[in-house]
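Every protein chain of the complex appears in place save one, which is left out.
To keep things simple, chains are lettered A and B as they appear, and every chain counts its residues starting from 1.
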Amino acid sequence: MNKIKLTLREKPVVVLEAEVISPDLFVEQSNEEIRASVVYHGKRQKRIDDFFDVEGERSDCIEIHGDLNRVRHVGRAMTRGEVTIHGDVGMHLGALMKGGTIEVHGNAGDWVGGEMKKGKIHIHGDAGQQVGAAYRGSILGMQGGTIVVDGNAGIEVGMRMRRGIIVIGGTARDFVGLQMKGGTILLCGGAEIRTGAWMQRGTIISLKELALMPTFAESGAYNPTFLNVYSQHLQALGVQLPYAEADGRYRRYSGDRGVPGKGEILIWEPAV
Amino acid sequence: MRPRGCVPRGWQSENLKGPDRMLRITGGTVYDPANGINGEVRDLDVEDGKFVSSVTGGRTIDATGLVIFPEGVDVHTHVAGGSINFARAMTPEDHRRTQAFIRSQTRRSGLGGMAPTTFATGYLYAGMGFTTVNEAAVPVLSAPHTHEEIADIPIVDKSCLVLMANNEIMLDLLEAGEYERAKRMVAWHVWAAKAYGVKAVNPGGVAAWKWGKDAKQRSEPVEGYKNTTPGSIAASLAKIIDELGLPHPIHLHCNNLGAPGNVSTTLETMKHLEGHRAHLAHLQYHACGGDDWHAMKFEAAQLAEYFNAHPNMTTDAGAVLFGDTVTITADGPWQHLLYKLTGRKWGNLDVENETGCGIVPSSYRPSNLVNAVQWATGLELLLLIDDAWRVFLSTDHPNGACFWRYPEIIQLLMCADYRKECMAQLPPEIKNRITLPEIDRECMSFENCPVEMERIERAEIQQCIAA
Partner (left out) sequence: MTCTLGEVKNRADFIVYWGGNPAECHPRHFTKYALMPKSQFLPRGRKDRTMVLVDIRETKSVKASDVFLQVRPGKDFELITVLRAMIKDQPISEAQIAETGLSVEQLQDFVARMKAARFGVFFFGMGLSMTRGKHMNSAALLTLAAEMNAFTKFVAMPMRGHGNVTGADVIMRWQTGYPFGISFNRGYPRYNPGEFSTVDVLVRGDTDCAFIIGADPGATMPKPAIEHLKRVPTIVLDPHVTHTSKMARVHITTAPAGISAPGTAYRMDEIPLPLRPALESPYPSDEEVVRRIKETILKKPDWMGERPQMLTTQV
């Protein structure tokens, strides 16, 4: 299949803002047009080929190589296609995206999938802070789609999210699901403190014990049937979610009563 | 208001020497209702900031194909000071989604939106042909702040009104019957705040808000006082302002803003003010009939009728346009109510001795009956008041809508068909609550409609800014 391959020659000195690296734009551009796309290196306007070697043209399948730690806004607001990054990537990866997939073989910066509406992001390494979160002042964070992080994540995962699924394979830090309004967060490796703080609705599932806020109340233990469906869906993403009664059950907590909210936190209790 | 058509901006004679004192504008289509010029293509000559019959030399501007009309004046807006600045801090999500002005060698950067930054405010107003804006609420304590912001609003002329009607010292003086001292105090405040006039917001109500209460009735004493009522405060202030000979009359924001049934409060206030000049601010918000939110209807016709018969008054419409905005007003109690209604963010800022302000982002939706009625009422007021020289176009920026959306209102006023189109999206329950469908006036008739002069569409604004 026709592919566009970008290779970063050397790490930029200051931040490179490259929202033009997006399948929506590249699919209609010739190699020369892609090379000439404007990126911002600090305050200066530069061309993509000042930093990247560009192979291929007119494709919504983009492959990027190199340490893109200082390259931000990759795949911003994309609606289609595929972006694969071999190496680390900077902030705002796939922010506001509405479709397509992004895969990162490395670590990602903050605001992965910030306020995204649809699409899929898979980070094989660690993610930074505010995964799938709302930008400051916004009422809604992620509104749909899927984010899977195999490694650890920073604070405020899924802040104010409304819909969609976030899976954190490793450990998340504080304030997972802060002011969450819906959607599902799966924590395979547990989280630090204040999980589910101020949540209104939505579900946080943890496979490890959690230190909960005092404003959550225990309300039974069960094996919700919707988890079967979830489990199958997540299996396609390579995530194992236990649900069989033989394996154990989920303790349910509801809260946050400070709001007061109707969210739930399910903590897995394996059968002995 | 300033005499019309005398000093084009930037051409004050003291700044200019030699040929720069002269300016010639050729080929434009001129509209000037005050002087009976209706769409004539003619040349205009300016010398030392005044129109003259002819000049020789100086700069010439070719205005062929452009419309030349008198400047727009916004009598009631909130563009500078602590409250709008608080609103800016509260709405970063709006700043991100609005237009951005990019810095150049000659212009500063800025952001438009619900609460535009100071530089953007100047560019946006100038782009619409406005040259004078009046910041309508300045607490005396933070007046230096307001003036610092005003200094950062480029191009347009600025003035401001100092808030008085909840000043504790003043209320105490009125309570004690010390009218003369109250008068001197008003004069001092106008001087200290470097204000152009006096604004009275919800007389007595804000003072009561400081205890979490409101002043609902005009004739009942204000919380903490025995004799002083909202009605007596407004009447005394109007008298004081007339006696001091301030050019702008009392700028009154009546009690009970936005509450169902407040039209009776407003009419009663207008009667209190008979014999004095008065400017009633954002009248739309004070024209609600009915007993509660469900029975809410608007009584623009009733107000307009009274208003038409009383030449001592001027008003601005406080029109509403559908969309997102942020409401800011010194009317704290109303804002707390709005916060409870919308459940969104709420900011409140009380300033000692005089005022407070509340800030709530909100949206007006055509599907919401109350909003729809407000939308219609604003337009009804502008259309039903006969003497167009006494009614100003305003949205009480940013409360009803942002000032840069004025061209939309002008289009609504000028075009009955467009109005009908917009009315089609209103909920059906609205039928018996508004009179707008029966009005087919189009403000094209040039004799009595200064607003017509601001006839520019959005696209033209962009061009003006680009120029």
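Following the convention adopted for this analysis, a residue touches a chain if its C-beta (ideal position, glycine included) is under 8 Å from a C-beta of that chain, and two chains touch if they have at least 3 such contacts.
Only a predicted model underlies this, so the values are computations on that prediction, with no experimental measurement involved.
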Checklist entry - Thinking of the whole complex, not just what is shown, which of A:I21, A:C61, A:A197 or A:L266 touches the missing chain? => result A:A197
Item to check | Residue among B:D32, B:E135 or B:E149 that touches the chain left out of view | outcome: B:E149
Item to check | Which of B:G110, B:P260, B:G289 or B:P407 contacts the chain that the document leaves out | outcome: B:G110
Checklist outcome for this item: Contacting the left-out chain: of A:F26, A:F175, A:Y243 or A:W268, that is A:F175
Checklist entry - Touching the missing chain, which residues of chain B? => result 80, 82, 85, 88-89, 92, 95-105, 107-111, 113, 115-119, 141-142, 144-145, 148-149, 152, 168, 210-212, 336, 339-340, 346-353, 356, 462, 465-466
Checklist entry - Mind pulling the chain A residues that touch the left-out chain? => result 13-15, 17, 19, 40, 42-45, 70, 73, 76, 91, 110-111, 129-130, 135-136, 174-175, 178, 193-194, 197-198, 213-215, 217, 256-260
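One rule holds for everything that comes next: only the chains that are shown with their structure count from here on.
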Item to check | chain A and chain B: spacing of chain centres that average the CA atoms, whole Å | outcome: 46
Checklist entry - How about chain B: which of its residues touch chain A in the complex? => result 90-94, 96, 344
Checklist entry - Given the complex with chain B, which residues does chain A contribute to the contact? => result 135-139
